[in-house]
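Below: one structure in structure tokens.
Shown here: the complex without one of its protein chains, the others still in place.
This part shows chain A:
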Amino acid sequence: MASTTPTENEYVTLESSDGFQFIIHREAAMLSGTIRNMLSSAGQFTESTEGVIHFRDIKAVILEKVCKYWYYKARYLNSVTEIPHFEIEPEYALETLMVADFLDT
């Protein structure tokens, strides 16, 4: 998911601290409590007007992991079939965990 297409309303752009951009479905990103607040808060913050969120504390590797998780969750939410495991490499586990808390996911 490299940065190619311009952002539409359907999508949001997430930018990691090391400059990578992830353009993902707004719906998927809204699975994060933090992002949901950010985009839907009563006061129009810069993020919600521009559709770009710059995470100064999150590295691309982790952000990618998180994006994957959102899609994974969106896919299996309310699913009745058996749900496969979501793989997280142990070396990223702790950082992913902390980011997850930050993003309220």
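In the analysis below, a contact is a pair of C-beta atoms (placed from the backbone, for glycine too) under 8 Å apart; a residue touches a chain by one contact, two chains touch by 3 or more; residues count from 1.
Going forward, contacts and distances are computed from a predicted model.
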Task: Name under which UniProt lists the unshown chain, selected from "Cullin-domain-containing protein", "Ubiquitin-conjugating enzyme E2 1", "Mitochondrial distribution and morphology protein 10" or "GPI ethanolamine phosphate transferase 3" - done: "Cullin-domain-containing protein"
Open item on the list: Residue by residue, what part of chain A touches the chain that was omitted?
Closed with: 33-34, 37-38, 41-49, 53-57, 66, 69, 85-91, 93-98, 100, 102, 104-105
